[in-house]
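Have a look at this one before I ask anything.
Complex shown without one protein chain; remaining protein chains in place.
On to chain A.
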């Protein structure tokens, strides 16, 4: 098991954000975290990365406690946050060199060059982030996260705001990483993204985990009699009667 979330509760200013969430992600699996806005997806990503701590429960990644934030834990993990957070003053290459040094990579310049070529951002690496398109920034952020070759990659809405072409490119990148055996957990609002990439999905609503399983099983669970789309299933689980019953 690569990621284990056990009975995690998290609140802020007296408001419960996550309630008794338990989840497991297998090594080499791509899992999608779905749910309406405010469901607690980003909070769960922050807890998984060790940037926030749960009030109760435990999160481990390959046996390393996220709350303890050991050096071994931090080396296991790559995080691609929702927003572009490159240093605005630096070029992509300079930012990546800083990142490589932070991770103590033996040959920062060579490794940065190699990852830029691998993720096809070589010709853009001398530019500052504000000169890049949204898609190029996302690609560069994934490349930066993969620079120290982490085993687990967390992505918070990796293709949000991208045009369909660029979204497909991001999917191809992620499929390539999955083929290398990386464990990937991503949040998304795009149902086609979940279906294209994720072997399993977890559905959060109001801080509670309502469903874990495959996309097909979720559709069948919600509508055993007739075939429905994942988007219909999402709406039903977010707002429908079943959501009230399960919730």
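Quick note on the criterion: a residue touches a chain if its C-beta (ideal position, glycine included) is under 8 Å from a C-beta of that chain, and two chains touch if they have at least 3 such contacts; residues count from 1.
Here is the rule we go by: contacts and distances are computed from a predicted model.
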item	value
Record-based protein name (UniProt) of the chain missing from this complex, from "Transport permease protein", "Dihydroxyacetone kinase DhaL subunit", "Thiazole synthase" or "Xanthine dehydrogenase family protein subunit M"	"Transport permease protein"
Contact residue for the chain not shown (choose from A:86, A:190 or A:234)	A:86
Touching residue (missing chain; options A:63, A:104 or A:161)	A:104
Touching residues on chain A - with respect to the absent chain	12, 43, 46, 49-53, 71, 74-75, 77, 79, 81, 83, 85-90, 94, 98-99, 101-104
